[in-house]
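Here the complex is missing a single protein chain, while all its other protein chains stay put.
And now, chain A:
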Amino acid sequence: MFKNEMKIEFPSKSQNEAFARVVVAAFASQLDPTIEELSDVKTAVSEAVTNAIIHGYENSSGKIEIECKIEGRTLTVIVTDYGKGIEDVELAKQPLYTSRPELERSGMGFTVMETFMDSLEVESEPLKGTRVKMTKEFKSF
């Protein structure tokens, strides 16, 4: 089975949201994805990185890591922050749930990740950080 992997690390600046999604999309492009599959991955990565910046680090500076793996035709993306963590992950994943309505957040980030990828796992510990693991299998044609 074909395997590949990469890892990047960057500070929690909003400029890096576009950088992160483009890097992951470039890595995924070796699987010859469709345009739709690629934009699904970009959107999901954007959600996870944005959450790390706004909620994890609450706009203070911190480190964000992204690890990607390819195994066969499956892409795994892991986004990690060492920020404030999530008290209740099940509640946080509910559609429309947001802890920051005053920032015009819609509470749809996790729902986007869940819908646009095949799987989503969130591990979090208050004051330690959050690790979001997503996978997507690219159809062959």
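Here is the rule we go by: contacts are C-beta pairs under 8 Å (C-beta built on N, C-alpha and C of every residue); 3 or more make two chains touch, one makes a residue touch a chain; residues count from 1.
The definition used in the following text is that contacts and distances are computed from a predicted model.
One chain of the assembly is not displayed; among "Phosphate import ATP-binding protein PstB 3", "Anti-sigma F factor antagonist", "Tryptophan synthase beta chain" or "Protein-arginine kinase", its UniProt protein name is "Anti-sigma F factor antagonist". In the complete complex, the residue from A:43, A:74, A:99 or A:135 that touches the missing chain is A:43. Checked against the full complex, the candidates A:53, A:77 or A:132 give a single residue touching the omitted chain, namely A:53.
In the full complex, chain A makes contact with the omitted chain through residues 14-15, 17-18, 21, 36, 39-40, 42-43, 46-47, 50, 53-54, 103-106, 108-109, 111-112, 115-116.
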